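Left out: one protein chain. Kept in place: all the others.
In this document, chain identifiers A and B correspond to the written order of the chains, with residue numbering beginning at 1 in each.
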Amino acid sequence: MSEFADQLLVLVMLINFLVLGSSRMAIAIRAVAVQGVVLGMLPAIIHSFSWHLVAIVIGMILAKGVFIPWLLFGAMHKVQIKREVEPFIGYVSTLLIGAITTALAFVFAAKLPLAPEHQGLLLVPASIATTITGFLTLTTRRKAISQVIGYLILENGIFIFGLLLTSAMPVMVEAGALLDLLVGIFVMGIVINHISNEFSSIDTSRLTALKE
Amino acid sequence: MTDILIHLLLTIFMPPLLLGVIGKTKAAFAGRVGAPFLQPYYDLAKLIRKGSVFSDTTTWIFRAGPIVTLAATLVAALLIPLGSHNSPVSFAGDMVLFAYLFALGRFFTTTAALDTGSSFEGMGAAREATFACLAEPTLFFTLMTLSRLSGSLSLTPMLTNLTVSLWFRAGAALILLVGGMFIVLLAENCRIPFDDPTTHLELTMIHEVMVLDHSGPAFAYILYGAAVKLFVIGAFFIHIALPIKTGNPLLDWGVFILSMLGLAVAIGVVESIMARLRLLRIPQLLVAACILSAFSMLLILR
Partner (left out) sequence: MFYSLVLLPIAGALLAWFTPSNRHRPLVLPVFALLHLTMVADAVISPPLPSPGGWIALDPIGKLFLATITLLFLACAFYAVGYLSYRQERSNRVLCMGLLVCLSAMTLVTISHHLGLLWVAIETTTLAMAPLIYFNRNARSIEATWKYMLICSVGIALALLGLFFLAYSTIVARQEVTLLLEPLIASANRLSPAWLNAAFIFLLVGFGTKMGLAPLHTWKPDAYGEAPGLVGALLAGGLVNCAFLAIIRVYQICMRADDTAFYHNAMIAMGLVSMAFAAVFVVRQADFKRMLAYSSVEHVGILAVALGLGGDALFGALFHVINNGLTKGVLFLSSGNIHRAYGSKNCEQVKGAFQRVPWSAGLFLAGFIAITGSPPFSPFLSEFTIISSIFGKGEMLTGALFLIFLAIIFLGMASSVLPVVMGKTSPAVVKSNYRDRLLTVAPPLFLMAIILMLGLWIPAPLRELLQQSAQLLEVRR
């Protein structure tokens, strides 16, 4: 089944490009939701059945596919965010940077001293590429909500690497990752609300009162 | 020998039919009856019979443009296998020739446009050149991926090597190629969402604006050349998207013709449901296509 897993990982990387290249906030949020669901399905495909696994899969899909997009859309409507993403650098340039880093991720992953059973899997390059995409989104987008999206992609990238370990790691760390994500977004959402009340916009580039 | 004959006949006579099918699909979407399927043939016949007017300020380049473009496209059509049948001409490295025959045609179209000295045509030439620059890498990434998959540098083995079973082995990479090539197919043939072949506003045109000064037979060559180009790139695309092979030569021809008509319907649907993109967004989409095909190559090379 690992071939099917590879196809899904390709989909994950395509979603990275979609987020980098799309100008509409709603597309980005939906894309991240789809990415979360795809990632949630991955453990079920690459590992054999166990109740622990079922819990992870259901938890992931509910959290990343339903709950977080719902929160983000809620924030978007409540604060009446404009639909445009408003990046610091243009879409084409971020897209190109994303493509180049993805290519480099493949080169880099081929050089890593992986365990023999993980050699040639798409997991490692996908993880690196997704993490970098998350960083890129986080740093090149002006709006608070886009930065949250970037953070989500970053977390997704880390989760992909975690898939190499799911059979060997206790459930607690995974739960912790999920929990942190949930609560983090939650707190961020509240902060976004307050940002909108105080500034009547959630453009973080306006947050410049504090600097040297 | 029959295959070659069928190949030549199809290449010469089928392309305008594709335009007719596209027009009919769009008409159906708009709730109209639409022009008959054979309308493009009538148009061509009418144009051929007309006389030509050439501006005094133009040189031989202007006259050569349509002819060279058509000739280049027809030669490219000889290089491409149709369906599961080998192409009439095939040699190692013909994929580069294939790509550059289109470039040659484009070069002559744009220089002919510049030769008129009209500002509109110059604008069209500039746009055409820009977008071609962005579309070309996609074509090359696709060719490289395919040659890697088949281990060959010639179009015929490269494209006939594609099978349904390959889709199960390298499905992700092939989906990416299909996505990238479909965008290039639309862009190269000046279809919506890149260019509107039926627009009447010069400022928004890309391809049409370059051929405003051509008339009569020269214009017929241009329209015919465009149709052949659509046919050739469409055939290329069909190889990747629908590599269906029955084994029976005659049945294969039927499959090929049907899939080409299906492609024309698909293009008509896309044209009906999409609006033309803003000019600024076109490079974005072309870069996306390029990334798709590059990513596909990455997956294959890995």
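Simple rule for what comes next: contacts are C-beta pairs under 8 Å (C-beta built on N, C-alpha and C of every residue); 3 or more make two chains touch, one makes a residue touch a chain.
Note that this is a predicted model, so its numbers are computed, not measured.
Undergrad: Please identify which of the visible chains the hidden chain touches across the whole complex.
TA: Contacts of the unshown chain, counting the full complex: A.
Undergrad: Among A:Ile15, A:Leu39, A:Ile56 or A:Ala144, which one is in touch with the chain left out?
TA: Of these options, the touching residue for the absent chain is A:Ala144.
Undergrad: Residues of subunit A in contact with the chain that isn't shown?
TA: Subunit A touches the chain not shown through residues 112-115, 131, 138, 144, 147, 151, 154-155, 158, 161-162, 164-165, 168-170, 172-173, 176-177, 179-180, 183-184, 187-188, 191, 194-195, 198-199, 204, 207-210, 212.
Everything below uses one rule, namely that only the chains that are shown with their structure count from here on.
Undergrad: Rounded to the nearest whole Å, what is the centre-to-centre distance of subunit A and subunit B, using the mean of the C-alpha atoms as each centre?
TA: 38
Undergrad: So in the complex, which bits of subunit A are touching subunit B?
TA: Interface residues on the subunit A side: 3, 6-7, 10-11, 13-14, 17, 21, 91-92, 95-96, 98-99, 102-103, 106, 110, 120, 122, 125.
Undergrad: Considering only the defined contacts, which subunit B positions touch subunit A in the complex?
TA: For subunit B paired with subunit A, touching residues are 169, 171-173, 176, 283-284, 287-288, 291-292, 294-295, 298-299, 302.
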